[in-house]
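Quick one: the structure is below, questions incoming.
Heads up, one of the protein chains got dropped from this complex, but the rest are sitting where they should.
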Amino acid sequence: MSHVIVTDITRADSASIAELEALGVATVHEAMGRTGLVGTGVVPVQAGAKIAGSAVTVLCWPGDNLMIHAAVDQCEPGDVLVVTTVSPSLDGSFGELFATALQHRGGRGIVTSGGVRDVAELREMNFHAWAGAQNAQGTVKATGGSVNVPIVLGGAQIQPGDVVVADDDGVVCVPRERVTEVLEKSRARIAKEEIARARYQEGVLSLDHNGLRPLLAELGVSYVRQQESTIGD
Amino acid sequence: MSHVIVTDITRADSASIAELEALGVATVHEAMGRTGLVGTGVVPVQAGAKIAGSAVTVLCWPGDNLMIHAAVDQCEPGDVLVVTTVSPSLDGSFGELFATALQHRGGRGIVTSGGVRDVAELREMNFHAWAGAQNAQGTVKATGGSVNVPIVLGGAQIQPGDVVVADDDGVVCVPRERVTEVLEKSRARIAKEEIARARYQEGVLSLDHNGLRPLLAELGVSYVRQQESTIGD
Amino acid sequence: MSHVIVTDITRADSASIAELEALGVATVHEAMGRTGLVGTGVVPVQAGAKIAGSAVTVLCWPGDNLMIHAAVDQCEPGDVLVVTTVSPSLDGSFGELFATALQHRGGRGIVTSGGVRDVAELREMNFHAWAGAQNAQGTVKATGGSVNVPIVLGGAQIQPGDVVVADDDGVVCVPRERVTEVLEKSRARIAKEEIARARYQEGVLSLDHNGLRPLLAELGVSYVRQQESTIGD
Amino acid sequence: MSHVIVTDITRADSASIAELEALGVATVHEAMGRTGLVGTGVVPVQAGAKIAGSAVTVLCWPGDNLMIHAAVDQCEPGDVLVVTTVSPSLDGSFGELFATALQHRGGRGIVTSGGVRDVAELREMNFHAWAGAQNAQGTVKATGGSVNVPIVLGGAQIQPGDVVVADDDGVVCVPRERVTEVLEKSRARIAKEEIARARYQEGVLSLDHNGLRPLLAELGVSYVRQQESTIGD
Amino acid sequence: MSHVIVTDITRADSASIAELEALGVATVHEAMGRTGLVGTGVVPVQAGAKIAGSAVTVLCWPGDNLMIHAAVDQCEPGDVLVVTTVSPSLDGSFGELFATALQHRGGRGIVTSGGVRDVAELREMNFHAWAGAQNAQGTVKATGGSVNVPIVLGGAQIQPGDVVVADDDGVVCVPRERVTEVLEKSRARIAKEEIARARYQEGVLSLDHNGLRPLLAELGVSYVRQQESTIGD
Partner (left out) sequence: MSHVIVTDITRADSASIAELEALGVATVHEAMGRTGLVGTGVVPVQAGAKIAGSAVTVLCWPGDNLMIHAAVDQCEPGDVLVVTTVSPSLDGSFGELFATALQHRGGRGIVTSGGVRDVAELREMNFHAWAGAQNAQGTVKATGGSVNVPIVLGGAQIQPGDVVVADDDGVVCVPRERVTEVLEKSRARIAKEEIARARYQEGVLSLDHNGLRPLLAELGVSYVRQQESTIGD
């Protein structure tokens, strides 16, 4: 097993990243054709946070955070640490000291399939985390791993330099080369949603707005009044 | 598989629903003889919310929210959307646009075994949700299902028009024809609890208040001082 | 199966308990040599709470809270109720009435592998809980169990009178006879962390502060610039 | 909470039950319009068993098997015991002694959301079980419950006298009043599958047999040779 | 964190161990007063195996099997390796090579909260395992731990030299100093069960054999014929 720390990774431009952050996970995920979502195993440690940043990826041994130490060195302002382990582990490999070091370098937050600790301190510092668990269980610094290699986190493959967007709805990864396309599709989606929202606020039904009544008929869905229904009798 | 949308369902009276909301899930569940609880798989998406409303039930295909579109049309002021899928799915089939439409119609909230998204927006709108997950994963509108048929949600069977009560303790379903009985038993329970609370605040032990010491003796539970104990040696 | 309620248990001194509370779970767990952690199955019911207290242990039958009634009688100011069941159960065996009784006696909170209910009321009362679930499901008072016997809660063994520390990072148990040693090790750790924190705030890397670069080399971790990398091609 | 043991339940005819057994779970579930499946939380304790029988339903307190004792009395030849608890519990409430008693009365097996024990003995006796766990954990006989009331088991509602079919694919419940309809639809499905099977054995593709190519085109699914593909680049 | 390998542990006598093996987990667990069960997280890797042996306990770092290497050296004929990790891990830390070494020394099997691999080979060798998972994921040999210290495995505390009994119903731990008592209670239980079995084979109901009808009445459980029942209407 050869281990490597890849330096000088390419990142997306900061204006695009800021726009992805403002759009949020649900919109970006739709614009991605519903790919790139990490899934429900990684949840926000705080409520209401919304970030986007360039992924510095970290692959650790379970119970070992040596490579996070190495990864902090690779972080630049606007980066997000994205950490996983070679086999499942919820140990608390990241805490307030790491957050202090990362904040000093301008890091935006951490996304990890593992655990974080010092959670109260992280919230006070306004350092945002998405994790598999809140867990005091500490780790050693004994086994090699890699930084800035492609990793699999939940159902998503993440390359270093990809843009990671995270909020209360989860975490999505936008491949760097798709950023422009995803922004365009997101803007189109936002425009479309604004129209829908306005109409729904006027009382138009989504059934009608989306023209779904013929589909219901085609699928054999019929309307019956309750007194005629024999369902459940 | 025949699909149906049942219209014009019968609901409980709004005064009873309001009283059930004030009582909360734990009390109502006790008054129900400890039946009707959805269980720990459906959790509050926000803290501190407490609602009750008439169930508009929705049965969807996994990964498909077509029938939620159809269900909104069946909602009246005071209703709660109660959604499940024919096989388990945590996809985010409900978000801010649906909430906008539902709020316009006076809907009280959503209870779903699946996922919700746009969670930050739902909290800002003060639209309450209980769900199996917070999940950006979107859905299609391709497969038929039913609205206002009996459904199974966790460990509870829910009929359209039943009263659903939800708070931080979970979700309970009160069958429409049992509302009067449940209200009476709830009031009795509240009265009993007030007496207990007052006595506990004076320092009376629940062991004594409930007359449990003879039961302990009967079950062979004995008291020993720690120095006499041989447990764990 | 013989059941017993052990009275007059020995506790740690209150000054030590107060200091353990201030230190928090992550620091104490480290000072314990990373033992005694309950694990991620028991989570805080509120955000930001931090307590420590002497364990009054309770072993119940699933679905039965008789022994919690008996345990309240054994609680003194500063105690924490630590409850588990002989086989897994998430039933809500503890709620606002118990909390009222316990607060009257000066109890600090509850840690349970089972469920708690009346969660909104517990938060309003400022009564802190760590539990396996928020669950309205009630319990009976029919089957015997024990109070103040050694119990296993998650991955920790807990003796009556041990000091239980709980915060957003989880729950850790400090055996009473190790309190002095753990306090000393915790203070040393805090001192060490303060130095690290100060250096990280100046921009020193943890890689350098901890002297980890030789270890990376020894483990065969090499640095490559991204354009030279063939990973993932 | 009122408890009841319902006697003299109505059952389906034994010829229909035998035919449902031969058809198996997957076919019957399809014929039911894909409803009535218990779900993946209840699994076969042995490999290769296939049974059908009339449901004698049992609702127990967690950790308590008193009502199974009462239920055996209600079993007739061809019945299947269908057991659940008012809140989740995997305790081993059923073992070899119950199986001995049930076999004497002609019972076909047990389906339970809880646990079974004496598993090696059950296999030797050729007594079939589907359960939430294999678990030596025993139960008490202390708390009331009901026999032959409607219960919810996983995602299915089961009435006493319904026909329960179980094999390696899971457990499905056929409401008694739908047995004739389900048998007819099952036979039609079997006939249709035999044609498909014969064609597949000749090398006909299911894409063609089911006429799915136009649907793929309509959904925008395009064919590309690998060298032209840009996916994943 | 100080690590230790304890040598020359005291074991129970082999005749008692052989008798515990013949009794099996369910009977022994009952005789223990229903304590000492590991729980449903550790399952048999093969069907039909039944063993008992003296526990050689091993506490490993997640993802690291160094201490299993050290533990094999401490095994004598009749021993069972009992392995856990300081935080949860399902890595396959034990496989065919370890089984080969252990079989040479007369070891009876392995019980682990973690994973095992080479499962097909283990079955061919007739080497029995109970584990948290079947998992090819390998481990390193880099971090210290302990051998023959008290460990917590699922819901059981296990001391070195305790007797571990394992079969299809799970794993139970008998503290060495309780072996004689547990054997006596087990024999009494077996005798009692033989009487019950014989009566059940004659058609006596367990309701009557255990005198449960008065309890049902006392708990308010009433009998109704189905046509009189209003349940579910």
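Lettered A, B, C, D and E in written order, each chain numbered from 1.
The definition used in the following text is that a residue touches a chain if its C-beta (ideal position, glycine included) is under 8 Å from a C-beta of that chain, and two chains touch if they have at least 3 such contacts.
All figures in this text were calculated on a predicted structure; none of them were measured in a lab.
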| item | value |
| --- | --- |
| Visible chains that the absent chain touches, using the contact criterion stated earlier | A, B, D, E |
| Residue of E:Glu21, E:Asp79, E:Asp118 or E:Asp168 in touch with the missing chain, whole complex considered | E:Asp118 |
| Hidden partner chain, touching residue among E:Asn135, E:Ser186 or E:Ser206 | E:Asn135 |
| Residue of D:Lys50, D:Arg105 or D:Arg187 in touch with the missing chain, whole complex considered | D:Lys50 |
| Option from E:Gly78, E:Gly92, E:Gly154 or E:Pro175 whose C-beta touches the chain left out | E:Gly92 |
| Hidden partner chain, residues of chain E it touches | 2-10, 66-67, 69-70, 72-73, 90, 92, 95-98, 100-101, 104-105, 115, 117-120, 123, 133-138, 141-146, 148-150, 159-160 |
| Touching residues (missing chain, whole complex) on chain D | 24-26, 29-30, 34, 37, 39-40, 43-44, 47-48, 50, 167-170, 172, 193, 196-197, 200-203, 205-207, 210, 212, 215-216, 219-227, 229, 231-232 |
| Residues in chain A touching the chain absent from view | 1-2, 33-35, 37, 39-40, 86-88, 150, 152, 155-157 |
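Note that only the chains that are shown with their structure count from here on.
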| item | value |
| --- | --- |
| Partner chains that chain A and chain E have in common | C |
| For chain B placed onto chain D, the superposition rotation in degrees, Cα atoms, nearest 5 | 180 |
| Rounded Å distance, chain C centre to chain D centre (Cα mean) | 41 |
| Computed distance of Cα centres, chain C from chain B, in Å | 29 |
| Touching two or more other chains - residue numbers and ranges from chain B | 2, 34, 37, 39-40, 150 |
| Touching chain combinations (by label order) | A-B, A-C, A-E, B-C, B-D, C-D, C-E, D-E |
